[in-house]
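Right after this comes chain A.
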Amino acid sequence: EPQAEVLHWWTSGGEAKSVAVLQEEFASNGGTWTDMPVAGGGGDAAMTALRARVLAGNAPTAVQLKGPAIQEWYEEGVLADISSVAEAEGWAEVLPASIAGHMMCEGTWCAAPVNVHRIDWIWANADILAANDIEMPSTWEEFNAAAEKLQAAGVIPLAHGGQSWQDATVFEAVALGLGGPEFYQKALVDLDPEALTSDTMIQVFDQMRTMRGYVDENFSGRDWNLATAMVMNGEAAFQIMGDWAKGEFLAAGKKPGEDFLCASTPGDGYLYNVDSFAMFEVEGDDNRAGQELLAKLIVAPNFQEVFNLNKGSIPARTDVALDAFDICAKISAEDMGSTSAGGSLLPSYAHGMALRGSQAGAITDVVTAHFNSDMSSADAVQQLADAVANSY
Partner candidate 1 sequence: MTDLSMPQTQTRSQSNTSKIALRWLLYILLGLFALYYLMPLFVMLTTSLKSLEEIRTGSLISLPREVSFDAWKTAWSGACTGIQCEGLRPYFWNSVLIAVPAVFLSTLIGALNGYVVAQWRFKGANIIFSLMLFGCFIPFQVVLLPMARLLGMMGIAGTIPGLIFVHVIYGLGFTTLFFRNYYVTIPAELTKAARVDGAGFMRIFWSIFLPLSLPIIVVTVIWQFTQIWNDFLFGVSFSQAGTQPVTVALNNIVNSTTGVKEYNVDMAAAIIAGLPTLFVYVVAGKYFIRGLTAGSVKG
Partner candidate 2 sequence: MAPILDINKLYKNYGPVEILKDINISIEPGDFLVLVGPSGCGKSTLLNCIAGLEEITDGTLAIGGKDMTHVSPKDRDIAMVFQSYALYPTMSVAKNITFGMKVRGVDQATMDAKLRDVASLLQIEPLLHRRPSQLSGGQRQRVAMGRALVRDPKLFLFDEPLSNLDAKLRVEMRTEIKKLHQTLDASIVYVTHDQIEAMTLATKIVVLKGGIVQQIGTPAEIYNNPANLFVADFMGSPAMNLIPAQASNNGSGTQISIARESGETLVLNDARNLSLPQDVILGLRPEDIAEAGFRAGAGVQEAECMVDMVEPAGADTYVVSELGGKQVTARLHAETSAQAGKTLNLAFDMSKVSYFAKETGERLN
């Protein structure tokens, strides 16, 4: 009888309901699901628990893991091989190549993707834009011009929460927009020292400094959803935040395209954050059977659709019908397809898709230090290079 203990940090409201869908499917296929939710700090607490469990020798069956962390755990020799399921289900055909890459460890499949979050979204209050006669910006200059206008009109141009991961989110959107996909790849994925110290990077920091001016005084420590509420309430015009922000709008009864607008941040490319489950090496046939069943169900079209409808993200597999999805999701899926083809489908560094924890952390430290002080862009670039070198 398939069994699975699942460690994840989708604990509240819509998230929990989304996972519950998986649990129901798992159960209806004869499996027993043991839930092990640990929320907090974008998974930090869950990772703490995971380490303890692994060291204690009773790792959970499946763990919500993503990005290079999957490969890191693989290197520790604790992940299971689910290639048989992946091959039987033909994952390689239905997943975009770059996303499939994250699920592979040295040529074997070791994780199953759940969804794709797009990070480089900009959200806007439709009424404010209309009232001030502003279009959704498509370049950062336009954005700046719009912001000046809004500021003059007494509206906070950008709703932002001063937590380091939010700073990083804005930063990577700006880096992608100003430098283009290639620059982003070099600087924030390959950590090319030249790119990191380039003039483009200085411009990126300049833009961050400019945007610091568009943020209200009280942004520090603000939760992202409170920032979203500012946009909803008409206190602020824009917010740069991943597609989960949509959930807040919808929960408050707002309609996409009418009350609020969604668009990708200025510039080309697509930053994704793929949630996935990694399968840990476990004892017992029941557990292994559970693991395989779980992997199969996660990537199966049904779950991909239902889950993502709930969660606000889009399916990882490209062959799911999007009729039920809203306009923002449709844009997202479309862009994913086109950027995947054009090679500008890129992993989000801010959400742990591009870099190992210590490297991403080192960059975030500099970004947030710069944003929260009057550090010059040149200094920031220098520190960035040092921090990256020190983080190995």
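The set was built so that all candidates are chains of the complex that A comes from, given by their letters.
What we mean here is this: a residue touches a chain if its C-beta (ideal position, glycine included) is under 8 Å from a C-beta of that chain, and two chains touch if they have at least 3 such contacts; residues count from 1.
Just so it is clear, the model here is predicted, and its values are computed rather than measured.
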Task: Chain touching chain A (counting every copy) in this complex, out of 1 or 2 - done: 1
Open item on the list: Which stretch or stretches of chain A touch candidate 1 in the complex?
Closed with: 5, 8-17, 19-20, 23, 33-43, 45, 48-49, 51-53, 55-58, 60, 117, 223, 225, 229, 232-233, 242, 244, 247-248, 251-252
